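For this depiction, one protein chain was excluded, whereas all remaining protein chains were kept in their positions.
Per-chain numbering from 1; labels A, B and C assigned in written order.
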Amino acid sequence: MKQNKKLWGGRFTEPTSGITEKISASIHYDARLYGQDIRGSIAHAKMLKKAGILSATELESIISGLGQIQKEIEAGSFRFDASLEDIHMNIEACLTERIGEAGKKLHTARSRNDQIALDLRLYLKDESKEIQIKLKELTLLLVNIAEDNLDIVMPGYTHMQIAQPVRFSQHILVYAQQLLRDLTRLENASLACGSMPLGAGALAGVNYLTDREFLSNELGFSDITHNSMDTVSDRDFILDFLYFASVLGMHFSRLCEELILWSTSEFEFIRLSDKVTTGSSIMPQKRNPDVAELVRGKTGRLYGNLLSLLTMLKGIPLTYNRDLQEDKEPLFDSVDTVRMAIEGIHEMLSSMKINKEKMLSSVFRNFSTAVDLADYLVKKGVPFRESHEIIGSIVQYCEKNNADFFKLSIDILKDFSKHFSDDAIEKLDPTSSPERKESSGSTSKSEIIKQIEHIKSSLDKCHSKN
Amino acid sequence: MKQNKKLWGGRFTEPTSGITEKISASIHYDARLYGQDIRGSIAHAKMLKKAGILSATELESIISGLGQIQKEIEAGSFRFDASLEDIHMNIEACLTERIGEAGKKLHTARSRNDQIALDLRLYLKDESKEIQIKLKELTLLLVNIAEDNLDIVMPGYTHMQIAQPVRFSQHILVYAQQLLRDLTRLENASLACGSMPLGAGALAGVNYLTDREFLSNELGFSDITHNSMDTVSDRDFILDFLYFASVLGMHFSRLCEELILWSTSEFEFIRLSDKVTTGSSIMPQKRNPDVAELVRGKTGRLYGNLLSLLTMLKGIPLTYNRDLQEDKEPLFDSVDTVRMAIEGIHEMLSSMKINKEKMLSSVFRNFSTAVDLADYLVKKGVPFRESHEIIGSIVQYCEKNNADFFKLSIDILKDFSKHFSDDAIEKLDPTSSPERKESSGSTSKSEIIKQIEHIKSSLDKCHSKN
Amino acid sequence: MKQNKKLWGGRFTEPTSGITEKISASIHYDARLYGQDIRGSIAHAKMLKKAGILSATELESIISGLGQIQKEIEAGSFRFDASLEDIHMNIEACLTERIGEAGKKLHTARSRNDQIALDLRLYLKDESKEIQIKLKELTLLLVNIAEDNLDIVMPGYTHMQIAQPVRFSQHILVYAQQLLRDLTRLENASLACGSMPLGAGALAGVNYLTDREFLSNELGFSDITHNSMDTVSDRDFILDFLYFASVLGMHFSRLCEELILWSTSEFEFIRLSDKVTTGSSIMPQKRNPDVAELVRGKTGRLYGNLLSLLTMLKGIPLTYNRDLQEDKEPLFDSVDTVRMAIEGIHEMLSSMKINKEKMLSSVFRNFSTAVDLADYLVKKGVPFRESHEIIGSIVQYCEKNNADFFKLSIDILKDFSKHFSDDAIEKLDPTSSPERKESSGSTSKSEIIKQIEHIKSSLDKCHSKN
Partner (left out) sequence: MKQNKKLWGGRFTEPTSGITEKISASIHYDARLYGQDIRGSIAHAKMLKKAGILSATELESIISGLGQIQKEIEAGSFRFDASLEDIHMNIEACLTERIGEAGKKLHTARSRNDQIALDLRLYLKDESKEIQIKLKELTLLLVNIAEDNLDIVMPGYTHMQIAQPVRFSQHILVYAQQLLRDLTRLENASLACGSMPLGAGALAGVNYLTDREFLSNELGFSDITHNSMDTVSDRDFILDFLYFASVLGMHFSRLCEELILWSTSEFEFIRLSDKVTTGSSIMPQKRNPDVAELVRGKTGRLYGNLLSLLTMLKGIPLTYNRDLQEDKEPLFDSVDTVRMAIEGIHEMLSSMKINKEKMLSSVFRNFSTAVDLADYLVKKGVPFRESHEIIGSIVQYCEKNNADFFKLSIDILKDFSKHFSDDAIEKLDPTSSPERKESSGSTSKSEIIKQIEHIKSSLDKCHSKN
């Protein structure tokens, strides 16, 4: 009898229909929570023993039974049964079949509602730790690249127009700065799953003196949740992760956009390695930056996953509703995507060749030192707005007369303002422009070195807090 | 040698790295396009034969080789190779291995860029046809329910407050009307993939006199695409489907919300069957409307999938970019979700019990015939705004004096307006209120019957046009 | 007395609080519907006259009163009152104040629920017509640019890597093809508001024999809505417009991305005019493509508006809920954005200068004719996959030996395959490559000319159908 399998079937007279089983089943994706589920069950069993609900023998048989199941799952020999709906029921049913009575007691003082809340929090804590490590490594890689290439001067862009000369290191460190913020968001997300949910029962708490502090310690939480109804209806901690992943994806999309741009024949600032490019089925010459494109494209699914959960949660009343089951697939997909994207970017950055000559030659374009010249006049006492206008006229002159701005003579400059002296000429040189920046956080070498130290020490301070 | 497998590897010196393979691979999800891919390849081969590029023997061996592969895939015995990236390369590599030379010729005048554009269009045309059938069946089910329950009067709600008595049929037909519009959107989406893309090559067209009209006829398209570069960069037809699915999901979320509401102890308007409800792991008495909740929750992923693709496409230059590979998973997920949701709703509606007594008794609440009384006065010559105010005072009187509005005496009514005569009393009766509606499209029985005829004839006219 | 103003205040004992007024008020944005509201009211009044509810004199005074109000609104002299909540109540209250009794009768057989449904549909029909015209003009501009520049050869890109030479016209016509599809989506959206809603009342229809067919004709609709409850709860027609706008925005973001790219010092394919570029507050030399950037950025709000409405509609039960008021601001914003974006792009395209020399010289890059050479071998009998490998080796040879692919001698080619004869050399020439494309829809001149004819005739067929 099919329906006998359901652990909740006591009062039902008709079996669930095929579509109900299909639409309800989550085992094909929540099976990945087996480790957390078993860890949670063992802690719960220990607590039940402590509360006198399980005997020492029963506890032992539960622990060894669960251990055996875990081994089988990891070996691929465990047989999941879709009609048992989810990972919790699959494990519990199998345990009971094997160890009998004791298995039937395991669900005492526990509901699937608080059980799944626990599994998800444990899962996210585990994943966050690993992602944190990978992100820190990636940040360090960026820092290393910046450190190794301090002398490369390249065009800095605003509006994709060459604006001012900058150091390549400053540009690459932008991405390190973004990752530092991402690490903070990850930490916030991780703190959001820092409270232990078990003991909330279905919604109201349980009719047993469960030792939730014991469970919390046993499972490595720093606190317990404080409202049973909130505990089973809250998915904020998943949202926080999906949001972290979305912003990370946005940052990555900007980085990838630039890697793609820089790999074009027109820019040629870098050459991505064969390892991360692919060819064309039809054009034998192509070296396509597929990894960068795919990571850029995956931003879509990261945003989509966030929106998916936000939409699902909109307007549903308290407490647990089955809609909440829809939280897992977007979460798992974002976790997998984030891991792949980090790895892909790491691989691209660590194997790319930087074309410093091309970067440097590009700086001699689009009047990149115009603002240096303007500031020269300011320092001679010309109000900035006037100085801005004077340089504007010089630019216009160059365009009309096809003159090379970077090679203008002092005589010509003097035609535009009497405040120009011989030392103005050196302001035209884009290669020395970054060193003219005097403000902290600027693109001068000393400031970049300070910045690198700052990032490194921030990374040192960033440890997993969950 | 790993990289030898790549059909594009000619000029590459280093193998692609593990993460590149992992992030690039699509075979785990695009394998489901095997049927369309083979259908497209057979048509392409026929065209190549017609163009003199393949001999009759070669064509024959390609067709039989592909047929064999299809059988193996369907039997589950075909071995997919993830390092061959996608379904196209898996099939082509296997074919070449088996039939040699002729297999190597199959990719003549074709690129993966137009090949995937073809496969996706064929896939969507196939799926749209089936979804159209299911949706029409669901619409018909709603119509039948409406037809079978014409005499049930229930409260009509605005702002979730009882507003006026309506027929249950009118309420249920709202969902049929929504589905009619969804069918139109599905048809539009389906028309959007009505042009045959093959022959666009990688982006510029091909160096062969391919007979694209032949391909179009062979594959059941009504037109060919008109710009090769557009052909390989366009994914509008997928967006159109994802949008259709999002609006359908929104409609379903409203219907499910009501099924859930109506199943509460407070409303009790319906009882969902055991087949579509599930129990609780801890509370033995629960009968939860899980299917309705899950369908409501799945709205999130339908929106998420649409957003995912919109985001991916934002700001990418022409023509094909690898980001586009990210189009398939959201599409497949929305197709699967739509099919499951239709089936789930069909099952719920076809097995639910309608509690007509509860509906009827609920109509005697919240002054549901107030507007009937107001209109009575209007017909006696009172301007509507004045009449509205008079009835407002009667309502206030009932609330203050705890009087039953539906049993007010004519004497009391006359205290509020001299225009009330004895025939005003019958306007208080909510059971006859729907029949008082005289406008077309209203909730009177004759209008509902007309509406049902209209829906049926619309469904008859709605045939697949792709 | 503040609350006396409310036209629905009859039974209320306490005034609404400040925040309620603030959060409920829509007059600051729905005032723009005044024209549609007045048009609808005049039609409704004519119908009431026809039904004997209004006298000829009353009708006349209503029409002239409303006409007067319209004039005042257009002259800016009408005083809107936020406590009257919305445009409907503002107009009705003013009318009643001025013409008395007849004004109070105007709301007979009408509810705000069907009134707003009418206003929104009329508004969208009006706007769609104008947007259709602007979009057709823009499509024609693209066609004209393509026609005027048929001889420009430029690099065609996949993965942002130079792939094959194409005609600039083919590239620019991609955007015309997109707009043709956008026009279809706009037409679908416009058809979606083709049914006349008035007469649905609050939800159930009205207690009067209203002549809805008369109203439909009077207001230029092609049909009436068929279910009163659906009529007041349906906002699909707004979604359809927001979806059209989102896809249009996506297309524009791709076009703008390219205009921005092409304006860089690195590409220099075009020069945007001073009219659509702006300067920097600090860098005197900058010419920034702000209009292109802003249009690209506005894609965000177009997506956001679609999502906003989809979210709002998720899970709300029938029929009208006040949440629906949130439909207007995203709609108005998307209408305004679409109009501005079209105008901005029109201005950029019509004033840009095309740098054909730079485009042409860029074609001599990245082995752009590799596929032509591969196909040469195929035509000599080499299977495509072998030919692909041979050309791959030639590319590798050039890279290693720093040889210019486009100037390879026949002797060197022969080293790679015995199938090369003297006529192979001409296949290396990128300028003649587009003409080698023989497939329909390709980048050859004759095919482009055919395409242009096809687009023009499509535009001719595209007339407003609402």
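Everything below uses one rule, namely that a contact is a pair of C-beta atoms (placed from the backbone, for glycine too) under 8 Å apart; a residue touches a chain by one contact, two chains touch by 3 or more.
Keep in mind that what you see is a predicted model, and the values were worked out from it rather than measured.
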**Prompt:** Which residue from A:Q68, A:N149 or A:N188 sits in contact with the chain not drawn here?
**Reply:** A:N188
**Request:** Identify the residue among A:L261, A:V276 or A:L459 that touches the chain left out of the display.
**Result:** A:L261
**Per the touch definition above, residue among A:P15, A:G35 or A:G205 touching the missing chain** = A:G205
**Touch residues of chain B, complete complex, unshown partner** = 155, 158-164, 260-261, 263-267, 279-280, 282-290, 293, 307, 310-311, 314-316, 362, 365-368, 370-371, 374, 388-389, 391-392, 394-395, 405
**Where the unshown chain meets chain C, residue by residue** = 6-17, 19-20, 22-24, 88-89, 107, 110-113, 201-202, 273-291, 293-301, 303-312, 316, 321-326, 329-330, 340-341, 343-344, 346-347, 351
**Residues of chain A in contact with the chain not shown** = 7-13, 53, 96, 101, 103-109, 113, 156-160, 163-166, 170-171, 173-174, 177-178, 181, 184-185, 188, 192, 199-210, 212-213, 224-234, 236, 239-240, 243, 246-247, 250, 253-254, 256-258, 261, 296, 299, 303, 307, 310-311, 313-322, 371-372, 375, 378, 383-386, 388-393, 395-396, 399, 433-434, 436-444, 447, 451, 454-455
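By our rule, only the chains that are shown with their structure count from here on.
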**Asked** Taking each chain's centre as the mean of its Cα atoms, which chain lies farthest from chain B?
**Response** A
**Message:** Interface check for copies chain B and chain C. Shared numbers divided by all numbers used: above half gives same, below half gives different; which is it?
**Reply:** same
**Complete:** In whole angstrom, the CA-centroid distance of chain B from chain C equals 23
**Asked** At which residue positions does chain C touch at least two other chains?
**Response** 158-160, 163-164, 261, 307, 310-311, 314-316, 371, 388-389, 391-392, 395
